[in-house]
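All protein chains of the complex are present and in place, except for one that has been dropped.
Which chain is which? They are A and B, in the order written, and residues in each are numbered from 1.
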Amino acid sequence: MFKRWNLKGGLDLEGHKDLSRQYSIINAAIPDQLIYPLVDRSGNAMTVLVKTGDRVLKGQVIAGSKGVQGTLLHAASSGLVKENEWRMIAHPSGLKSWCLIIATDGLDEPGPVYEPVDYTQLSAADICEKVHQAGIVGLGGASFPTAVKITPNNVRAVDTLIINGAECEPYITCDDRLMQQYPSEILLGIQVLLRALAIESCVIGIEEDMPEAIEAIQQAIECSGFKQIQVKVVPAVYPVGGERQLIYLLTGRETPSQGLPVDVGVVCQNVGTVMAVYQAIVKGQVLIERVVTVTGLGIKKPQNRWVRIGTPIKDLVSQCGGYNGPIERLIMGGLMMGFSLPDDGVGITKATNCILVATSKEVTKSSEAEIQPCIRCGECASACPVNLLPQQIYWHSQGGAHQKCQSFGLFDCIECGCCDVVCPSHIPLVQYFRASKSKLFLKRREDEAATLAKQRFENRDTRKVQEKVEREQRIRLKKLALVKLQKGRPSAPAKMQDKS
Amino acid sequence: MLWICLLFAFLGVILGYAAFRFKVEGDPLVVEIEALLPQTQCGQCGFPGCKPYAEAIAQGNADINQCPPGGEVGVKALADLLGLDAKPLDESFGIEKEKKVAVIVEVDCIGCTLCIQACPVDAILGAAKYMHTVIASECTGCDLCVEPCPVDCIVMTAINPSVLNWQWPEPIQNRH
Partner (left out) sequence: MNFSWAAAPHIKPRDSVSKIMLKVLVALLPSVLLLAWFFGGGVYINILLATSTALIAEAMVLKLRGRAVLKCLKDLSALVTAVLIAMAIPTVAPWWVVVLGTFFAIVIVKQLYGGLGSNLFNPAMAGYAFLLISFPQEMTAWAMPGSLNAWPFSDIVGLIFSAPLPDAITIDGITMATPLDAVKTQVAMNQHAGVTVLPLGIETLFAQGWGWLSLSYFVGGLWLVQQGIIAWQIPLGILSALALIAAGFYFYDAQTYTSPLFHLLAGATMVGAFFIATDPVTAATAPKGRFVFGFMIGVLTYLIRVWGGYPDAMAFAVLLMNIAVPVIDYYTQPRVFGTRR
């Protein structure tokens, strides 16, 4: 039942989980305002489906994005739709975007209630549709639409469902708490997913340092009789909760470099997502709230809360006792992969698993950071869980040879940050890699635009040539007709003169 | 002597076969040069588009530093390809500017179609006497539509940073 760490690299990090893990999840209060950024995970605009001044009810669809990966957004409470605002959103850039604002009325009046249904009577397509209607996306952080992940056409070769309960980032305990408090609900959610995937086998990977969660899930399995669901304990090595890392550890299958888990017959879902699926299918509730860990030495009362999507961080912070002393950094997500937010007016999104309020005891002040030259010690390479040579990628990245980075596997980098932690020269390696990645993405976009422009330019050229030919043809035909006319009538010259 | 003749004959056959087997279609140089040009189709180089300019470079009728949108980077890439020394951009053809997008101030547009005819990549939509608009994603920022507009209703606007085009900044390198 216990899986040892047979991957290369990884780090033993201090967990700091006890700050928040012993407290039960509390329901957060309804904030005065709910803020929804109108961009989806890839930055594309979402279409607003309500008008300014409309009264919306809890659970009502308010916006959606199009395309195969489109998702829906629901109002987390009842209230009035206000004018869209241009404000900072939950994004590593700290940039602004249009946001939909709902001024809540405190009544929390529910909108259309979905009848709870017996999931065993639903077909796979029905489940997918309901999951889509409920606006469920991966709650582990990537926000990938869950419905797409389980669509029958995409999962033909899948034989195993993996549930990611390995919460390897320090400080975060929301999945831990969920498993402790809602084990049977999670098992039902798994049953729904297994039905959608039309498979039997499921493995839950839980980190060894969450004994209560392991215990709770195992007991629930005993009671429910869902014996095909297996619990495997994974070592508390960061980043064991990385999708590819966990899949490898639990099944021995390596997700191909440019591929997806389905390529090795696996679908992987986060514990929180499973809970959301349970709520949507079994309870008929759409995704309007999630568990968020509010933690760090900079918060008075660290804890986990059921938070409505759209709640501004500052409301959440004040519900958790407020800030505690001078704050060095506000982080959405974890210590290793989360991003810093310059402003606490940002709303909680579906991807927000943690708000880490860090003091200078926990994070380096950016002014202290002293970068020294790389001495090629190779510590980064031994810490890298995907077996890259970060020192080589860094060398090319800082020299501007981004293309070269790619041949060293830049796009296999999962940005876990292990290399940064062990670098004795304190080089922000991951930031270099991200910068290189975005440069290459930009290059790709520019190349595509250039190809398109070239195509359009050439099309225009051919069209012009064709137009010219056609025009000449017309003139020639006209002349020909005139000549015929002249030949037909001897008096034509006189007529021509008349005409001119 | 005979052996030498035979050897040379043999080598000749190999060369002949290679020439036949690895024959290159078209003019690969023009294609390679064109691939390095930004495809803005702005004509600032003095040629009516990127392809004619590429052809001119290949034939030696134009220098490699006549493309302002390609900038210093573009000149460098061309120099590398052709084995020449990189040189600064020839400013008589224009200076390197940040890429912009044309926007038609729609209330002022009179629907004259002049800009539509000027656009080298058909990125302007509209018809006579009807308001025109620029398809921003297709616009190469070539400036060619600005001049013909009789009511000066086309403005070149900077592309705003947004979450869509945001780039992770490189770390600040403190020199050691």
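Note that in this section a residue touches a chain if its C-beta (ideal position, glycine included) is under 8 Å from a C-beta of that chain, and two chains touch if they have at least 3 such contacts.
All of these numbers come straight from a predicted model, not from anything done at the bench.
Remark: the omitted chain is touched by one listed residue; of A:40, A:167 or A:344 this is A:344. Across the entire complex, the residue among A:103, A:157, A:198 or A:377 in touch with the chain not shown is A:377. Of the listed residues A:52, A:123, A:257 or A:403, the one in contact with the hidden chain in the full complex is A:257. Those residues of subunit A that touch the chain absent from the view are 7-8, 13, 92, 94, 170, 244, 248, 254-257, 259, 314, 323, 327-331, 333, 335-344, 356, 358, 362-366, 370, 372-379, 381-382, 385-389, 391-392, 408-409, 412, 415, 417, 420-426, 428, 430-431, 434.
Going forward, only the chains that are shown with their structure count from here on.
Centroids built from CA atoms put subunit B at 36 Å from subunit A. Partner subunit A is touched in their complex by these residues of subunit B: 34, 38-41, 49-51, 120-123, 137-138, 140, 161-171, 173-174, 176.
Residues of subunit A that touch subunit B in their complex: 39, 43-44, 89, 91-93, 95, 97, 370-373, 398, 427-428, 431-432, 434-435, 437-439, 442, 446, 449-454, 456-461.
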